[in-house]
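One protein chain omitted, others in place.
After this line comes subunit A, so read on.
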């Protein structure tokens, strides 16, 4: 199998081996290091090209907030390498092992919200051999996925702020538009968030779930119910559902912001440790979220807004990032590994292609209540096609010795 040609097909997965060494020191970089300058509104990289292999970035913070620097894979989701906590006026190094392919660089002054100065970065040259030491490769995969999780929650904080602001100010049109978009970051890392048993129920429980457990109904879906009250009344015709007033909205919005902040603190604490099994099992867990009887495939997740396809897409993206973190480790496991990786690359591609016939984040996905049963069956068939090989990933990464 030719690596290069496959990388054009699925560049996202190919970047998996980028060994991340975010262990940084104060800059003593040699002349080879690529200079990066982070400012309040920019992220200047001295060159947009490099040879494959070890690449070092020397990041200087010329802004007035603590900053971060990221190297992202071609879909701008998976973190290939990152360096955090660069204080104003200081500089730190980031070293990555890069395979040939397309990447993106960006900075994040203030360390929360979307990155800035996003720019393309191209790596050319020969393939780099997968690290002979499996533990090192696994450590790199875990570091990469952990960074991704933190990054997603970081973005979630900013997006929830915008969503809650629109909702509490009574701008329902904007709030309805932002609702599915805001959930994307959460859906990408859902199994991780669910590790924190007390937070997920507050943030993401559906109405029947909250009621069954005698919990106050709060979070995304409570706001969803208020924003799509007509649909809610259709779904629960015997209940008297009342529109929330300004005070009620403020209380709900504050609660969601508080809970998301708590999630941010948890994933950014030293106690937040993931294993490679968390990553590979999390990938299949994300797909299970879609297929569950109260999930996206039956249209139960977003029962008022019918924005299930956004969540569906985000769950698949999250699974693909988790897969991408360990893809090269799996591929190095002889013919079994090569076959699995080939299957998964193909099935992820097929899943995205099918979902994209229904729209995208920018243009919007069609309302799920217009997706007929035969079409849902087709989505379910492709989800099964993807889920079966994905369920083998943990075994291939951890249970098969290299051949």
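One rule holds for everything that comes next: a residue touches a chain if its C-beta (ideal position, glycine included) is under 8 Å from a C-beta of that chain, and two chains touch if they have at least 3 such contacts; residues count from 1.
We take it that contacts and distances are computed from a predicted model.
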Problem set entry | Name under which UniProt lists the unshown chain, selected from "Deferrochelatase", "ABC transporter ATP-binding protein", "RNA polymerase subunit sigma-70" or "Succinate dehydrogenase cytochrome b556 subunit" | "Deferrochelatase"
Exercise. Which is it among A:85, A:258 or A:377 that touches the chain not included here?
Worked result: A:377
For this session: From the listed residues A:54, A:118, A:367 or A:391, report the one that touches the chain absent from this view.
Result: A:391
Exercise. Hey, which of A:185, A:320 or A:347 is the one touching the hidden chain?
Worked result: A:347
For this session: Could you list which residues of subunit A touch the chain missing from the display?
Result: 347, 350, 377-378, 380-382, 384-388, 391-392, 394-396, 398-399
